[in-house]
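Only one protein chain is missing from this complex, and each of the others stays in its spot.
Note that the chains take the letters A, B and C in the order they are written out, and that residue 1 is the start of every chain.
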Amino acid sequence: MYPKIIIEHFMHPKNVGRLENPSNIGTYETLSKAKAVFYFLIEDDIVKDIKYQVAGCPYAIAVGSILSEYAKGKRIFELAKINKKFLEKYFPVDEDKEECINLPLRAFLNGLSKI
Amino acid sequence: MYPKIIIEHFMHPKNVGRLENPSNIGTYETLSKAKAVFYFLIEDDIVKDIKYQVAGCPYAIAVGSILSEYAKGKRIFELAKINKKFLEKYFPVDEDKEECINLPLRAFLNGLSKI
Amino acid sequence: MNTIIYLDNASTTPTDKRVIKKMLPFFSENFANPATKWTSSLSKLVDEEVEQARLNIAKLLGADPDEIFFTSGGTESDNTALKGIAFKHHDRGNEIISIPIEHEAVLKSLETLEGFGFKIKFARVDSKGFVDPEEIKRLITKKTILVSIMHANNEIGTIEPIEEIGKICRERDIYFHTDAVQTVGHIPINVKSFNVDLLSLSAHKFYGPKGVGAIYVRKGVKVKPFMDGGGQEKGIRSGTLNTTGIIGLGEAARLASEEMEQTESDVKKMRDLLWDKIQKQIPKVYLNGAEIDSRLSNNLNIIIKGIRNEPLLVALNERGVIAGGGSACAAGSKYPSHVLKSIGVKDNDIFGALRITIGKFNKIEYVDYVVQSLNEIVNSLRDLSPFWEGE
Partner (left out) sequence: MNTIIYLDNASTTPTDKRVIKKMLPFFSENFANPATKWTSSLSKLVDEEVEQARLNIAKLLGADPDEIFFTSGGTESDNTALKGIAFKHHDRGNEIISIPIEHEAVLKSLETLEGFGFKIKFARVDSKGFVDPEEIKRLITKKTILVSIMHANNEIGTIEPIEEIGKICRERDIYFHTDAVQTVGHIPINVKSFNVDLLSLSAHKFYGPKGVGAIYVRKGVKVKPFMDGGGQEKGIRSGTLNTTGIIGLGEAARLASEEMEQTESDVKKMRDLLWDKIQKQIPKVYLNGAEIDSRLSNNLNIIIKGIRNEPLLVALNERGVIAGGGSACAAGSKYPSHVLKSIGVKDNDIFGALRITIGKFNKIEYVDYVVQSLNEIVNSLRDLSPFWEGE
């Protein structure tokens, strides 16, 4: 089973859904058809609003929730530095599940850099 | 484990030992070095005395005991008819143990026919 | 809700308390090795119980007790059957026929045999998982030595036409093995009328302990031993007998003989109610495999459009409901299901498949709670899903 904090975010994920008029969209999909999408409203390099969707396991969903919460009001140059290490501060990463963290993380980062 | 009647004869075998002056001796040995010997004192075709020795499992020992008891005072032509069927009246014969019954039986029969 | 509602009975079942009770004295009181039954009364006593277990299984299968050999489970029985026949009878031919929806214990054994020069031919299965006996007939050549077709599939519950296939094989003097791990103790089996030569079963799939199973080998059928050693089980399966496990298996078989009919009718009732309510309450849910009435009565395998099953199972677990069919996409996982793939389910749907398998300890009163939980979870996962367009 997943770590407690993952289960909490998974059971009550924040910022689920789509933005009407996103400035940026970041997506990522695995070979095995798991998919994550982040919708950003970025103004003056600051994340004004964010929503996400994930079809993946609880890790992927929880990480989406954690990232979206963290991103709100932050500057993109800060957010662009986020990596696995950053997430490991929140919860232990099982080696079986590294892919699951990559999925939302890549979608998130893709959304930062793309217009 | 062996049938109860076998255990009884095995634990308290009758007519164990050798005769001083046997008229007949019957022996039989298996490939695996089990051995049975019957000592007969036969007079006028009647078994006057009998003793036996067996190095073998409880079946072999018990059958020795049963045969020696049965033989006392009997005529040889009667005894010569003894076979597996006869013994099956006394106890059930497990197919694993057919050889064990053959061992004393053959030694016994050998002793009847030989002078 | 504090109770756990365990709906993954095709994966494993809890050991029946009566089975445990039967096993208990054989751990530390009557613990002897039955091999020395001729010289130890303790061993004789254990041997008698082991033989009783053999008899119970024989009865359940319509076999003779001396056709039953104990193994460590379904996997070992499958390995023993396939490798045992192949390595014994390779002079008669090198072709083996099977189907792609077999359990991995069969498929991987066949892969190994392929490495040893055997040729494996797979008959197709249709969208419901059925193999056509006519196709088996067509695939048979003079070189075919063995056909291995499972009795019922563990994921979708499809029951294969074993009797017809058995007949085809017997007429042609080809060995026929069936993996009956999902059916023994659940539905009636008769090895004679099925015309099977070898049959695999596993105790923990019908309320017996884990780590023990058996293989039926028809009298006169010779196999090369798979497990080499001290020559136990007439040389077919060496190793000190797992007496407690075997005695547990025997008791599970006895209970199944007596209670199977009632159990399966209860199980079917609950499964049918569940499917009925799911269909009524949750949109876009489809059955995988055969129609509800022509599959194992404990089995429900469904696609829930737009979501993945891993988070579904975890969320159900949070509500005390344990179901099966998980297909993590991460490394180390053996999914997506080769079974669903073989019957033509699309990848995206395979990842959303849910397997619910009912067991005799489930209570029909919980159906409403399960369906309600499922409904709520499906709704929130669909909101979360980039694949769900509210179709």
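Convention: a residue touches a chain if its C-beta (ideal position, glycine included) is under 8 Å from a C-beta of that chain, and two chains touch if they have at least 3 such contacts.
No experiment lies behind these values; they were computed from the predicted model shown.
Colleague: Please pick, from C:Q52, C:T112 or C:Q281, the residue that touches the omitted chain in the full complex.
Modeller: Result: among the candidates, C:T112 touches the missing chain.
Colleague: Touching the missing chain, which residues of subunit B?
Modeller: Interface with the chain not displayed, on the subunit B side: 1-2, 7, 10-11, 13, 16-17, 27, 30-37, 53-58, 61, 96-100.
Colleague: For review purposes, identify every residue of subunit A that touches the missing chain, sorted by number.
Modeller: 1-2, 57, 96
Colleague: Given the full complex, what residues of subunit C touch the hidden partner chain?
Modeller: 4, 6, 8, 11-17, 19-20, 24, 27-29, 31-33, 35-36, 38-42, 72-76, 78-79, 103-105, 108-109, 111-112, 202, 204, 209-212, 224-225, 227-231, 238-245, 310, 313-314, 317, 322, 324, 326, 328, 334
Here is the rule we go by: only the chains that are shown with their structure count from here on.
Colleague: What pattern do the touching chains form: line, ring, star, complete or other?
Modeller: Contact pattern: an open line, chains touching in sequence.
Colleague: Counting C-beta pairs in contact, which comes out ahead: A-C or B-C?
Modeller: By number of C-beta pairs in contact, A-C is the larger.
Colleague: Can you check how far apart subunit A and subunit B are, centre to centre, with Cα atoms defining each centre and the answer in Å?
Modeller: Whole-Å distance between the two chain centres: 90.
Colleague: Averaging only over C-alpha atoms, locate the centres of subunit B and subunit C and give their separation in whole Å.
Modeller: Each chain's C-alpha centroid was found; their separation is 55 Å.
Colleague: Roughly how far is subunit A from subunit C, centre to centre by C-alpha average, rounded to an integer in Å?
Modeller: Computed value for the inter-centroid distance: 40 Å.
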